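Below are the structure tokens for one structure; questions will follow.
Every protein chain of the complex appears in place save one, which is left out.
Right, chain A next:
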């Protein structure tokens, strides 16, 4: 049994009514992409689930990931997450400092051995251990010590997921990602510089509600949010398809909202949800503000050949030859089935009998 109150109890303790609790469950259901009919089931599960103990470790990072989460919007995601979890240690956010903070971490590790969640932002320097320490403990030692008793690890942000900016050439600190050090625990990557708050919330909510991580792709990213590229979902895509490109940031094309490909947009090779969830309460996202995607949620994004260099200039290490073949094959299959579907639709069109007011009803038999 956990010493933590259940989520239901803790919400009631804050004076949250049943109705608000159900609203909360609806918010959870929606970020988990579940149908409305699941809401009562979620309510039932959350009512009796203890709040999940979580330890947040910040290594070589800029605090942008924490900022991204705490600056998020309605239904205040950070509120939602903090209702689902008990954040037992987060040295940027917690009130305690020094020894008190470190003993909170130790207490959480002992009290919830084998059950707590570790959330990491920032990369880990393997060069000189003194490059980044907390309470005199090097990042690598703290990571290994804390993860040993964890149930799962969430690597938040591109630094934790792939090394990020600290890892950029020449990588002076020898920065590495979490999954290059930890191999014996379930890990999920939520890359992005910073990552989309909704995605962090969605993953945590999934973990608490179902007790396991969601489906992952080969780079350990949640399928539901990283299944498509920015390009797949970009509202400037029709211009790309027509070959209409802005050539400079202030030419006529740019003013007409044409595709930013030639200005270095990395949308076509970047898997993330920006084009659909957008940023700042759904206000816009970089491409909508006139700048190409930097590809911040992909490995090596900082070294991918210049933010303003168009993609067709081959980028070392990012697009491998195999991807090229796979793309070609995929395109061929896609084209073939696309052609069949077009045929089918045009047949349906040929079969169209003009609807007039005399055929709005069935024949009376």
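As a convention for this text, contacts are C-beta pairs under 8 Å (C-beta built on N, C-alpha and C of every residue); 3 or more make two chains touch, one makes a residue touch a chain; residues count from 1.
Criterion: contacts and distances are computed from a predicted model.
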| item | value |
| --- | --- |
| Per UniProt record, name of the chain withheld from view ["Flagellar basal-body rod protein FlgC", "4Fe-4S ferredoxin-type domain-containing protein", "Rhodanese-related sulfurtransferase" or "CRISPR-associated endonuclease Cas1"] | "4Fe-4S ferredoxin-type domain-containing protein" |
| Absent-chain contact - pick from A:95, A:169 or A:355 | A:355 |
| Selected from A:26, A:115 or A:171 as touching the chain missing from the view | A:26 |
| Chain not shown: contacting residue from A:133, A:173 or A:276 | A:276 |
| Missing-partner contacts on chain A, residue numbers | 26, 29-37, 224, 228, 233, 235, 276-277, 337, 341, 344-345, 348-349, 351-363 |
